[in-house]
Structure formats: C-alpha cells, structure tokens
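Removed from the display is one protein chain of the complex; every other protein chain stays in position.
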Amino acid sequence: MTTTVLLFTLLKVIVIVFVVLTAVAYAVWFERKVVARLQSRWGPTRVGPHGLLQPLADAIKLLTKEDITPANVFRLVYFLAPALSVITALLAFAAIPFGPVTLVGGVDLFQIANLDIGVLYILSISSMGVYGIALAGWSSNSKYALLGGLRSSAQMISYALAAGLSLVGVLLLSGSLNLRDIVNAQAGATWGFIPHWNIFPQLLGFFCFLTAAIAQTNRLPFDLPEAESELVAGYHTEYSSMKFAMFFMAEYANMLTVSCMVTLLFLGGWHGPVFGPALLQTMLPLLWFSLKVLALLFLYIWIRGTLPRFRYDQLMAFGWKFLFPLALVNVLLTSLIVAYRAD
Amino acid sequence: MFQETIAPVGKRTMILNMGPQHPSTHGVLHLILELDGETILKATADIGFLHTGIEKTCEAKTYHQAITLTERIDYLCPLTNNLCYVLAVEKLLGLEPPSRAQWMRVMLNELTRIGSHLVWLGTHANDIGATTVLLYCFREREEILNLFEAVSGQRMMTSYFRVGGLALEPPAGFLKRVEKVMATFPDHIDEYEELLTRNRIWMARTKSVGILTKEDALDFAVSGPTARASGIDWDLRRDNPYSSYDKFSFRVPLRAEGDIYARYIVRMEEMRESLKIVRQALEGMPEGPIQVNAPAVVLPQGDNRKTEMEALIQQFKIVIDGFCVPPGEVYQAVESPRGEMGYYIVSDGTAHPYRVKVRSPSFANLQALPRLAEGRLLSDLVACIGSIDIVLGEIDR
Amino acid sequence: MYEAFFFLFALAAVGFAVNLVLQNHPIHSALSLIGVMASLASLYLMLGAEFIAAVQVIVYAGAIMVLFVFVIMLLNAGEEERTNFSRLAGTLGVPLILVLLASIASIVYRIAPSDEMVRFGDFHGRTADIGRMLFRTYLLPFEIVSILILVALVGAVVLARKES
Amino acid sequence: MIPLSYYLVLSAILFCLGVAGFLLQRNIVTIFMSVELMLNAVNLSFVALSYHFRLLDGQIFVFFVMVVAAAEAAVGLGIIIAVFRNRESLNVDRMNLIKW
Partner (left out) sequence: MIPPEVAATPDAATLTELAPTSIVDAKLELGELTLVIDPGQILTVCEILKARRGYAYLSDVTAVDWHPSEPRFEVVYHLFCHERKQPLRLKCRLGGDQPSIASVVPVWGAANWCEREVFDLFGIRFAGHPHLRRLLMPIDWEGHPLCKDYPVTGYR
C-alpha cells in the first residue's frame, strides 16, 4: 500500500464523513419540511431561503446549550453511550458503495472499503448500535430512560433477526455478500423498461426488511424507546446539548444507512439511465442513488406522518409472530425457486 | 373500595412519578404509578397543582364579574361554563332570556363542543403517536376560535353570555360566516376518521383497552361521552333540556363496550351531531332582542346610555354595585363536552354569590382512571388519560 | 503496519480482559467483554476469517452480550458486597494460573512452527466455502446444533416465565 | 509479519484471564462472562490454526462454538433471572442452599 493511496483513502474517508454528516443535517431539515407539509404547516422558513440554514442554526444552538450531567449518573457509561451511538452509525457507511467503480489514482472514489462481506458488516455494525441506546437508558439514573433502554434492547434484538432473515432471499439470488456484486447483479432490464431490481422477485423480503429496519431505527410506528407521550423522551431524557445531538445524529444516520441498504439490495443501487457526456455519465449513477435514497427517506417520513404508535407487547408480537415467520417463508420460497432454477 | 396509600405491593416494583411535568398528562396531573416492568399495578392521581381558588374568588365578586371567572375553569369550553353559570343565576332571578339569545347560546355551545372535541381528538391521537391529526384538528379549531373572536372579541375567554341574554348583538353577517365554516366540517371529520377509525394500529391500541363497565361508571359518577361509551344513555341536553335544547332534534351516540375505541367513536359522532344542531340553529335562528327586559339586571344597550339619564344610572348601579339576587339555592347542570358540568349557587340576597360550587365533569371522570389503567401497560395509561378527556383547570378549579 | 495492528488489538484484548476480571460492577465487566470481542473480531479479520469476524460481532457482541447487558439492566443489581472466599484460592490461585499459562505457552511453542509468519491475504476463508462445508461435511452437527438451540429457546422461556 | 504462535499465546493469555475471572469474581453474571471469555480465547486458537492448516474446518468449529454459546447464554441468563427472583442477590456465595 503506497503512501499516496493511504493519503487518498484518508481524504476519501474525511470527505465521506463530511458528506454523511451534512446529509444527516439535511435529513432533519427534509423531515421537518415534509412532515410540516403533510400537516399543512410551513416548517422551517426563517433561517435562510426555505429554512435551508436551519440545520446550521440547530447545530449552533445545540453546541452552545448548557451541558447538564444529572446527579448520580453512571458517569463513564453515561458519556460513552452517545459516542457509541454516533460511531456505530457512521461506521456503517464504510462499506456502502455510492456509485460504480470509479478509480482515481488507484482509489475507488465512491466507496471506502469494498468488503466481501459488506452485507454482514453492515448488519453487525448496526447490531452494535443498540448498546448506545441501552446503556444511555441505563446509566442516566432515570426511570423513563431506563424503560426506554429496556424497550430498545428487546426491540432491537427481535427485529435484527427479522431484518437479517429477510435479506437471505436477496443473498440467495445474487449469490454474494458483496454489496457491489449484489448491485451489479441487478443491472439491465427486461423488455427494456422493467429493471432487474430485486424488489420485484423479493417483494416480501423488501417489505420485511423495510419494516424491520424502521423498527431498528426506532422510527414511528415503532418509536417506543423514545415514545415522547409515554416516556418523555425515552433513553435520551437526561441528555442535553451536544450529547443529545449525537443521539439525534445517530438516529438520522441510521435512517440514511437503512435507506442506502434498501437502495443497494432492492432498488438496483445506482443503476438508472445513463447518457450524455463523460462527466455526466459518471455523475448520473450518483444522482440515481441519491434519488432512491431520498425517496426512501420520504417514505420514512410519510409513514411517520400517518401512523400511530404500537404498544410494546403489540410490537413484540408483530415482530415475532408476523414479520419473523414472513421472512422465513420468504427464505423458503426463494430457496425453492433458486434450487428449481439450478436444476 | 380502593386504597390510596402508596406502599409497594411486592419488592420488585418501581414507583414512577408521572407528571406534573409530562407530555401526556394534559396539564399538571401527577400520577403516582407502581410498575412491575411496564405493567401498572397501582395508579394514584395527585391533583391540585392548578388550584386557583376560583370558588372562593367568586364570593368576593358581583354576579356579573364572576362570569369572567367561570370560563377560566375549563379553558377548552369557556362558553359552556358561561352558560351554566348564567343559567343558574337566571333561575335564581326567575328570568327567561328571549328566544334569540337562547338559540345563539345553543349554537355557540355546540361550536364550543366541536372545538373542545377537536382538541381532545388531536391530543389523544398525538398521545397514541398519530401526530398529524393534532395539526389538522388545531387547523379547524382555529376557524371556530375565529368565530368566537368575531362574536365576542376574544378567542378563548369569551364572556359572551350575560345574565339575561347575550353581551352583544352578533356582528352583521356572522351567521353567514358560521354557515361557511360549518360547510367544510363534515369533510374534515371524514378526514380524521380516515386517518384513525379503520387504522389497524389505532384499533389495536384502543379496542378493549381501558374498559369502564357501566356499574363502575355509575359508581364513580362518570358522565358525558365517557359514560355514554359505557352504555349509560344519558345526555342532559336531551334528558333535562335547558336553553331550548328541546327545540332541536339530534341523536345521542351510545356504545356499550366502554373501551377507548368506544369513547373515540362516541365523541366523533357527537361532533357530527353538534354540526347538525348548529345547522338547525342557523336555519331557525329567531329574530328579536338578545336580552331580557329586566333593567335592574341587564346593562342598558346601545345608545340609551347616551340619551337617557335612567339608563346611565342603571349602568352605573349594575357595574358598581351589581344586582341583588333573592336568597335561595340552585343547582344547574349542563352537558359540557366532558360531561355533567354543574353550578351550585347559594345566594344570601346580596349582590355577591354566597357560595359557588362547580361540579366539574373531569373531576369525577378522573377518579375512574385507576380503574381503567390498573393491570395494563404504561402505554395504555397514556391512551386512557387521553380518552377520558380531562382538563386540569376544571379538576383543580 | 500488520504488526502495529496486531499489537494494538492484542493489547486491547488483554487489557479489556484484565478489566473484566478486576471490575466490581457487572456492567463494566460486560463492556470490557464487548471490547475483547471487538478486538478478537479484528484479529479474525487479520487471520483471513472475515465471515467468522462478522458473525463474532453479530452473534457475540450484538446478541449474546446484549442479553447480558439486558439482564444486568433488568435486575439492576449494583455492586455486590465482597464476600470472603477461601484464603487458599487467594494465595494459590494466581500462581497456579500463571503455571497454567506457562504450560500452555510452552506446549504452543513446542508444537507450533515458530517460523510461520502470518501474512494478510495469504489465506482467505470465503463465506461461500464455509456455507458449502456447513451444509455438506458438517450437516449432521449443524442439525444437532439447531435442535440444541431450539431446546435452549424453550428452556429459556420456561425458566424466565413468572409463576402465576 | 507476526509469528502464528503470537496468536496462540494471546489465546492462552485470554484463556487464563478467563479462568482467573471465573475464580476471583463473586458475581454470577461476571462469572458467566468469564466463561464466555474462555470460549473466545479458544476460538482465537481455532481461527489461528485454521490459518495454519489453510483449512476452513477450524472456522466452522468457531461457528459451532458461537451457536452453543448463544444457547448457553439464553439458558444461563434464564437461570440467573430465576435465581435472582428467589434470592435477591447475584453473589454466588449466597447460593449455598445445597452446599453441605
């Protein structure tokens, strides 16, 4: 590994982290805007045109707020938890390819690391995300936070299972754990207009994964760990200032990860019509990818604006008694089809 | 009988102080919960954080001044409180306001009911997680508040009803405005119902949750929609008509299940019935004076004060000394959006009420809350609080 | 580079493990164990066992340890008072463990070819191959383990249920 | 470049630390975690030797160990919860009812 490659990679990591953090900030803006329009409000309008500078204002506000540490917290864990949340949320982006292989100076521009086990890597990193929440809830010496932490750990374990299982179908179809291979397997189209996206043969898997992923990212209708009307703010009740913002960032980063994952696994990643001059041809896949991610984010927000919240036991029952068997059925069906085709 | 002491039942339980600062206690309700995991073993309500001594204050005011206090008891249905108090005083005085005033009172009361139910629906849905409904409800409530502002100059603390009639003649074109706003309402209610009524999650959260049996409802003196959802067919507007409610035809929604969903359905239907009443009031609004002819009680209207000495003197006398009310006692109940709102007024013959007692529906309804929530999950408690539609100002007075 | 990473993760693993042994509060021990597992996952990666590394994080750190943390939170048991254990164990235990370590190390040195160097990328355990082996050579153990897990599941449910 | 034996020695050290934790700790949850530490140490040997022989069998063994560990954790923690309900303590010295 040469020094230039190392430097280039480092630079790439920094750029991607910066892009992701900006995307997170604007995901918040996007959510506020979309929810506001769903609810016949305007959303942020005051800071900059269309409130576009709102994320900046929020960041300044959160940074300059007093950082309160309540009495009798479990200090080490209390400080560790938000960092853990944010780190695990950001680590997942290391394996996500944002576009086709575009080599500049021997470095792939649109992906930090092309892992052979990309899918497993992202699943494992996201399974670590529960620690941030569970430990935050437990360490803050608050009953609401404790209940939130307990809820989230049970919820995350339950839904991680369904999420993992629902991906098996896709993996069976593409025969690889490498995200790039999976996306490449979805290139092309039948009759020129039906793309070979996994969502069509894997509709069941898509539904299962999306639902489980929404649950894993603690979003409505599965936002029980932070259900504000019940637990005030759940696991981050006792957090303020930047530590609170870190949980917030982690939540939105996780939303982005999930949207990226769904795009890559089910929606054909960056595939889309490519035309025009060379520069446009390199940029178009990025555009398709971003548009798909944006559409999924919109779906997320749309669901949030529409549905009420589950109750805890209903959530568990839904995960174990409905989603999990459904994912199993999907695995069974897909493997049967794959076996039949192999014959 | 339920014990109210707070001793842990077992060792592995947790006491959770929910409120008085909590997003879903609808004000400053303090609930002391004993939890086993998330299951509520015992719930005890602690009230009084909003106790402002309105009943005591009334004793120092004249009968007219006390009107402004009544609407501060329940800030979601000020006109219902106005009406109840005014009716009680009129009964003591033996006055019967002219029919135009009565019909206006009915119409505004039903608008208040719709407005109050909208706030209930929005906050209740928000508690269960459907945030959008809240915004929709407040959007429509704004229209109703604008109507109140047009008629009385105030959005919430209206003080529009006076002993003997109304404070002012409604502005020109007011009825047209009401008609225009009301014309949009059936669609709006359909919109809420589309979001909630057949929603699987909503049904799962509300059906057979927080069941209040008919017997319990009677025992705790639960009234209003909460009682009607438990099968108690009882509506003061129909069964003990006041202010010419007997001239209107409307249905009283009734459900037997007694769960949160039943209460939800009853209130939704009540909104539609209220719309009907408003429409009838608009169609049949009688012409005529808005105040009874009782110079000793009613402030002189219009230009009289500028041209007639007697009117001016009357004005001064009523404003400064108030009017005397013959000794006696009266209990007047009206159907508020939350249930039986009653005013018990004792007069000793002076210009100040000797004793004013407010029988507030939420006060009684809240007593039933532990019965609804005990043995269920914390999330159900939140739904239960929303479903009995409490207003803490009215509970603590 | 490789050496640096090895020593980084090895030291982290040992440090976390020592912390696990010395901590009083179970939550600290649990966090240390998670640290050990994460370090080990990195070492697996360096040994070319990427599937095992991922499974280590998913199963061990992401599921089993979450269970531990969950139970610690659920019981909310703080630090236990230190009860006196036998003095014999206290005085003899540590030397005996050192003896154990020394004997294992000597065996390792005797049997392991000391000249073999680990080179990153020399050996690469591909997930597909592992899967093929699991379902061909090791099909019977796989099925037995599946049944074991089913039994454990039922057992855990029975154990954790409250007597009504 | 690292000699393979380093991995094996590291595994030995971790195993011994696991044993030490098992013996020194009084908290049943921590003791349980020490057992897991020992299992992990053995897993490291398996993976290292799998590298040595260029065979995947070692990794498959690790896989089985993990599965068994998961089963063990589920049952073990269930027992711990049951014990804690009865005894209100996690100290192993308190669980001496059938000690003679």
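For clarity, chains are labelled A, B, C and D in written order, and residue numbers in each chain start from 1.
Operating definition for what follows: a contact is a pair of C-beta atoms (placed from the backbone, for glycine too) under 8 Å apart; a residue touches a chain by one contact, two chains touch by 3 or more.
Just so we're clear, the structure is a prediction, and the values are computed from it rather than from any experiment.
J.: Since one chain is left out of the picture, which of the remaining chains does it touch in the full complex?
T.: It touches the following shown chains in the full complex: B.
J.: Out of B:E179, B:E194 or B:E329, which is the one that touches the chain we can't see?
T.: Only one listed residue reaches the unshown chain, and that is B:E329.
J.: In the full complex, which of B:G48, B:P171, B:G284 or B:G375 touches the chain missing from this view?
T.: B:G48
J.: Check the options B:W202, B:W234 or B:F323 and report the residue that touches the missing chain.
T.: B:W234
J.: If the hidden chain were put back, which residues of subunit B would touch it?
T.: 1-5, 47-48, 51, 53, 55-56, 60, 91-92, 216, 218-221, 232, 234, 239-240, 328-331, 333, 340, 342, 344, 346, 354-355, 357, 359, 363-364, 367, 396-397
Keep in mind that, in the parts below, only the chains that are shown with their structure count from here on.
J.: Of all the chains, which has the CA centre nearest the overall CA centre?
T.: Chain nearest the centroid of all protein C-alpha atoms: A.
J.: Round to the nearest whole Å and give the separation of the Cα centres of subunit B and subunit C.
T.: The mean C-alpha positions of subunit B and subunit C differ by 63 Å.
J.: I'd like to verify one number: the distance from the centre of subunit A to the centre of subunit D, where each centre is the average of its C-alpha atoms, in whole angstrom.
T.: Spacing between the chain centres: roughly 33 Å.
J.: Taking each chain's centre as the mean position of its Cα atoms, how many Å separate subunit C from subunit D?
T.: Roughly 6 Å, centre to centre.
J.: Which word fits the touch map of the chains here: line, ring, star, complete or other?
T.: Here the contact pattern is a line, an open path with two ends.
J.: Okay, what are all the chain pairs that touch?
T.: Here the touching pairs of chains are A-B, A-C, C-D.
J.: Note which residues of subunit A are touching subunit C in the complex, please.
T.: 1, 74, 76-77, 80, 115-117, 120-121, 123-125, 127-128, 130-131, 134-135, 137-138, 146, 149-150, 153-154, 156-157, 160, 164, 175, 177
J.: What does subunit D use to touch subunit C in their complex?
T.: 1-10, 12-21, 23-27, 29-30, 32-34, 36-37, 40, 43-44, 47-48, 50-52, 54, 56-57, 59-60, 62-64, 66-75, 77-82, 84, 89-91, 93-94
J.: Which positions of subunit C touch subunit D when the two form their complex?
T.: It comes out as residues 2-3, 6, 10, 13-14, 17-18, 20-21, 23, 26, 29-30, 33, 36-37, 40, 43-44, 47-49, 51-52, 55-56, 59-60, 63-64, 67-68, 71-72, 74-75, 77, 80-83, 85, 89, 93-94, 97-98, 100-101, 104-105, 108-109, 112-119, 122-123, 125, 129-130, 133-134, 137-138, 141, 145, 148-149, 151-153, 155-160.
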